[in-house]
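Some notes on the structure that comes next.
One protein chain omitted, others in place.
Then we have chain A:
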Amino acid sequence: MDGIDTLKARYLAAVAGAADEAGLEEVRVAALGKKGEISALMAGLGKMDPEARKAAGASLNALKDEIDAALRARKVALADAALDERLKTEWLDVTLPGRPRPRGTVHPVSQVMEELTAIFPDMGFSVAEGPQVESDWYNFDALNIPPEHPARQEHDTFFMHRAPGDNRPPHVLRTHTSPVQIRAMMERGAPIRVIAPGRVYRMDMDQTHTPMFHQVEGLAIDRDISMANLKWCLEEFCRAFFEVDKVELRFRASHFPFTEPSAEVDIRYSNTGGQLKIGEGDKWMEILGSGMVHPKVLQAAGVDPTQWQGFAFGMGIDRIAMLKYGIPDLRAFFEADLRWLRHYGFSALDVPDLAGGLSA
């Protein structure tokens, strides 16, 4: 069957020589199409005797397969070449900017509040809230600050207007988050552990004060909670919050009407060239006020002071945010300057948690 070898050589050459898909199709039709040369030979097999048909059939089939494979391979090669050609024309300036996506941010105060909520619940605290317009009973009296107590004057209180004829003492914008202590104890009784973060208001506006700021109150009442527990709790908090290996706190005796004994708490830090570092150095900075809840306060909130005792503390949220994140000016917190929000804000997905590290 020399004819087959010739055919094979001819068609393989034709396949290799096809310049494009159309040329290739011509070759296919000529060889394997219905009226193609090989198809014709296949059709001729029927007229052969069985012996010869068997031999010729086998070689014809092999030829057909080989040419078919060559056609397919060539087709792929041609398509590749065509694509390569096209890609050469498809050039874009990829240094152009991508389509803009807005980048939102979370305010540092919100971020720090969530950090508090990551840390304190691990020590058994839940989160309580209270109204920002308060009656003077919750803001003062219940906290052992009677009407003529000098501490009332030191609070620089904002008072709400009283309608003529309404002879109740005017409500106040809460001057601290401490009234939430009272509300939480009245609602839940003892034992109790809560923190209460939120907005507070004082009539003060200068370089370092704004008439609104944020505080977090902490309260833990049980049978035997001591000031030593308070110190531990604050040490643990500061270590976790400032994300340092150790912190050192110093308690100083002080006075708050609602705690007895009372202490102001300083934290050890260093300041090298304006760079603050918590936990080292030889400087002390006051960060919060605290103490053992005054029996009169427990009583006002319906908790029996002969059975229960515990601590409370109050801390400025904006202030610890400034310390931790190196934010210089309190007033800028509330100005909503876009540049500030973008610079000091946090990414939407930067949710603080203990496992991943608060600011990781």
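Heads up, the rule we're going with is that contacts are C-beta pairs under 8 Å (C-beta built on N, C-alpha and C of every residue); 3 or more make two chains touch, one makes a residue touch a chain; residues count from 1.
Just so we're on the same page, contacts and distances are computed from a predicted model.
Novice: Can you pick, from "Cell division protein FtsX", "Phenylalanine--tRNA ligase beta subunit", "Na+/H+ antiporter subunit D" or "Glycolate oxidase subunit GlcE", the UniProt protein name of the chain not displayed?
Specialist: Looking only at the record, the undisplayed chain corresponds to "Phenylalanine--tRNA ligase beta subunit".
Novice: Which one touches the absent chain: A:L7, A:L24, A:L173 or A:L323?
Specialist: Within the whole complex, the residue contacting the unshown chain is A:L173.
Novice: Which of these, A:L45, A:L78 or A:V106, touches the one chain of the complex that we don't see?
Specialist: Reading the full complex, the residue touching the unseen chain is A:V106.
Novice: Going by the contact rule already stated, which one of A:G124, A:G302, A:G326 or A:G356 would touch the omitted chain in the full complex?
Specialist: Of the candidates A:G124, A:G302, A:G326 or A:G356, A:G124 is in touch with the missing chain.
Novice: Going by the touch rule given at the top, which residues of chain A touch the chain that is not shown?
Specialist: Looking at chain A, the ones touching the missing chain are residues 96-97, 99-107, 109-110, 114, 117, 121-127, 129, 131-135, 138, 148-151, 153-154, 158-163, 170-171, 173, 191, 193, 199, 201, 203-205, 211-212, 220, 224-235, 249-255, 257, 260-264, 292, 294-296, 309, 333-339, 341-342, 345, 347-349, 351.
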